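Shown below is the structure under consideration.
Only one protein chain is missing from this complex, and each of the others stays in its spot.
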Amino acid sequence: MKEASIRGKIQLTLLRIIVYTILVFLTVLCLFFFYLMIINATRSNAQLATGFTLLPKGNFFVNLKNAWNDASINIPRGMLNSLIIALSSALITTYFSALTAYGVHVYEFKGKKLVFTFIMAIMMIPSQVSALGFLELMNKWGLTNNYIPLIVPGIAAPVVFFYMKQYMESVLPLEVIDAARVDGSNEFRTFNTIVLPMLKPAIAVQMIFSFVSSWNNYFIPALLLDKAELKTVPIMIAQLRSADYSKFDMGKVYMFILLAILPVLLIYIILSKSIIKGVTAGSVKG
Amino acid sequence: MKKLVAILMAALMLVGIVACTAKPADKPAETVAQGKVFNIYAWNEEFKGFFEKYYTVPEGVTVNWIIVPSDNGAYQQKLDEALLNQANAADDDKIDMFLAEADYIGKYVDSDYTMDISKIGYTNADTMYEYTIKAASDVNGVCKGVSFQCCPAAVIYRKSIAKDVLGTDDPAEVQAAIDSWEKFDAVAAQAKEKGYYMTASFAETFRAFSNNCTMPWVDANDNLQFDPQITAWIDQTDNYIKNGYTLTAGVWDAEKTNEMFATGKTMCFFGPAWYYNFCMTNAMDPEQGCVGDWCIVKGPQAYFWGGTWLLAATGSDNTEMLKDIFETFTKNEDVCTKLVENENQYPNNTKVVEKFANDPNYGNTAILDGQNDIAVFAELAKDIKWENHTNYDQILNEGLQNKLQEYFNGSVDKDTAMKNFYQLIKETYPNIKLPA
Partner (left out) sequence: MEAIQTGKKKKLKSVSYAKWGYIFIAPFFIAYIVFTLVPQFLTIYNSFFETYRIGLQQVGPNFVGLDNYKALFTPDPDGTILILKYAANTMILWIAGAVPQFVIAMLLALFFTSYRLNIKGQAFFKTVIYMPNLIMAAAFSMLFYTLFSRVGPIQALLESWGVIDHTFDFFAIRVSVRGMIALMNFLMWFGNTTIVLMAGIMGIDQALFESATIDGANSVQVFFRVTLPLLMPIFVYCLITAMIGGIQMFDVPQVLSKGDGVPNGTTRTLVMYLNGYLKTKNLGMSGAISVIMFIITGGLGGIVYKMLSAQYKEPKRHRDRGRNVQWRYEPKRHRDRDKGGNVQ
């Protein structure tokens, strides 16, 4: 008995060592490139040309000033634009996906199975395969250099729908809806005031995912937006790769990359706890 | 089911209506002749900087810059898109002026999307360089725009390295040592022995060759053709790479521009006056730069490179301002003088150029050792001819360099690189007939 428990303890300790080693390795791997980025954002172009270092230099604020005030890449404006688009599309995507999932989950109607299968089927189709027609149509409607084509299509997000549907299957007791009906609540009100709050954890998670994917989106916005004042951050970052960039100093380039990811990073660091808790709490409660 | 269809249809129509009315609400066009918004398309900030410094925008006019980087033809594609839409655009959304480079200016000049600048009151262009006018003129000789710069190009060399390799850093003697490609190659071998590179990019000498082509990239029947100059460049580069005379970096790569720090090991760079500001900021770095260690000479072969033309877009409602801008940057001697003194440019005004070329007190100290570079460029500018250009040049020139870079850096063999080049042409210009 005792021997077994000692052996178990040793095994556990060994296992823990292995697990922590893996975790530390992954942590270093995740942070290494970003650490280098931050270090390099503190070095001047001339210092950068001297090679590798892990120690910061004193050029951070010079680079920051240069990047923030750069004439060709208006990064503050780009960040504002990206924020507007990402926030709106996150709200729209999660709300309408929940609405659609609710419609399919709760109601019995003719063709419901077909609807579900259809959405599942289109989930596999990447948006790029209709990009050509999409651009043509937006051109025709005069919606280039406009944020509508970047936000409104988020209403139809099959992946988010699928997640919401699954979530509802596990956490949404239909008695609640019945009870609301008994109380005379109409269907929309039931959804908005009773169901949505119950979906909070799922909505929070999907909002983050939608926000991130919109913030990161490069393909379609790059094809739709030309006006300097409308450009989003990814378009600006991709521009760093263009021929002109040798006229930039590399310190500034690192600063641009840092600025492009910093706001989301800060939001994430502040909210990460509740997000992760939201994910887990939702599933456990279910 | 009918209900569903009905709802869908109704909603679809609603979306349609919203979409149609959601167009940016343009303010009603002013009834006065001149517009309030001036839209400029450009591929970088270079001209914007000069514009903001030296041109006073009339009161009440807003200037919009639409800037798209030119890589892989992206600028041309966006500009084409906008021009094709020009007729339908609201007055304040119409392009008033756009910038074009030597590699593709013909496409716009020979179209109805640019207008005769004499019609907007710009005349008497006798101080401009002949070739800049020819480049901006259509087949009937109607001029559609102006260039604010003239781009004779030279060899820009590091004096200290020349001294070490050739025993002299005097421009006349250096020129004598590299006045043909044979001699240039011989010096490259000498430089290598001393531990230097002759050039810092495999494509550094490209424009010196390609600008001396005797036939266009594409003939009248859309056949692709390789000029002997292009083949000569490929052979030279092949040789340079094999012998380690140059680096595998592209012309715009940081690896190349890092060679311009004081610690750099490269002797020669090829470029016109705009090259100073555009590519040589490292040489001017306060900590690690090497201002004053540079001189320019003609080199093996006279050539020009690039140039920025300002073209008048058909449909502009700001014609007076257009004329004003054109005059400011070509006729205003004060502005042209400042372009030399403050911006290291070579302006498109022969009068101002001559003033500097003949001024014994003038010397470029911003980057050179006080040499009168304007005098050197002025001599080179005399020989510039505008010929053998096609509308495809940007993609073909840049595409050839990009695809061959993979051969020169060792990732593919030469045949594969050429095959990739042809594939690029096939994708971009399906009409061009490739060699079998």
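In this document, chain identifiers A and B correspond to the written order of the chains, with residue numbering beginning at 1 in each.
One rule holds in what follows: a contact is a pair of C-beta atoms (placed from the backbone, for glycine too) under 8 Å apart; a residue touches a chain by one contact, two chains touch by 3 or more.
No experiment lies behind these values; they were computed from the predicted model shown.
Which candidate, B:66, B:83, B:339 or B:374, sits in contact with the chain we can't see?
B:83
State which residues belonging to chain B touch the missing partner chain.
Residues of chain B in contact with the hidden chain: 3-4, 7-8, 11-12, 15, 71-74, 76-77, 80, 83-84, 104, 107-108, 111, 113, 248-249, 253-255, 258, 391, 402, 406, 409-412, 416, 419-420, 423, 427-431.
Applying the definition given at the start, please give the residues of chain A touching the unseen chain.
12, 15-16, 19-20, 22-23, 26-27, 29-31, 33-34, 36-37, 40, 48-49, 51-53, 96-97, 99-100, 102-104, 106-110, 112, 115, 119-137, 149, 152-156, 159, 161-163, 166, 169-170, 173-174, 178, 181-182, 187, 191, 209, 212, 215-216, 218-219, 223, 233-234, 237-238, 240-241, 250, 253-254, 257, 260-261, 264-265, 268-269, 272-273, 276, 279-280, 282-284, 286
Note that in this section only the chains that are shown with their structure count from here on.
Where the CA atoms of chain A average out and where those of chain B average out, how many Å apart are those spots?
39
In their complex, what parts of chain A are in touch with chain B?
44-47, 49, 71-72, 110-111, 139, 141-143, 146, 148, 226-228, 239, 241-247, 249-250
Mind pulling up the chain B residues that touch chain A in the complex?
Residue positions touching the partner: 1, 4, 19-20, 22-24, 44-45, 48-49, 64-71, 78, 81-82, 85, 252-254, 256-258, 261, 263, 277-279, 281-282, 285, 287-289.
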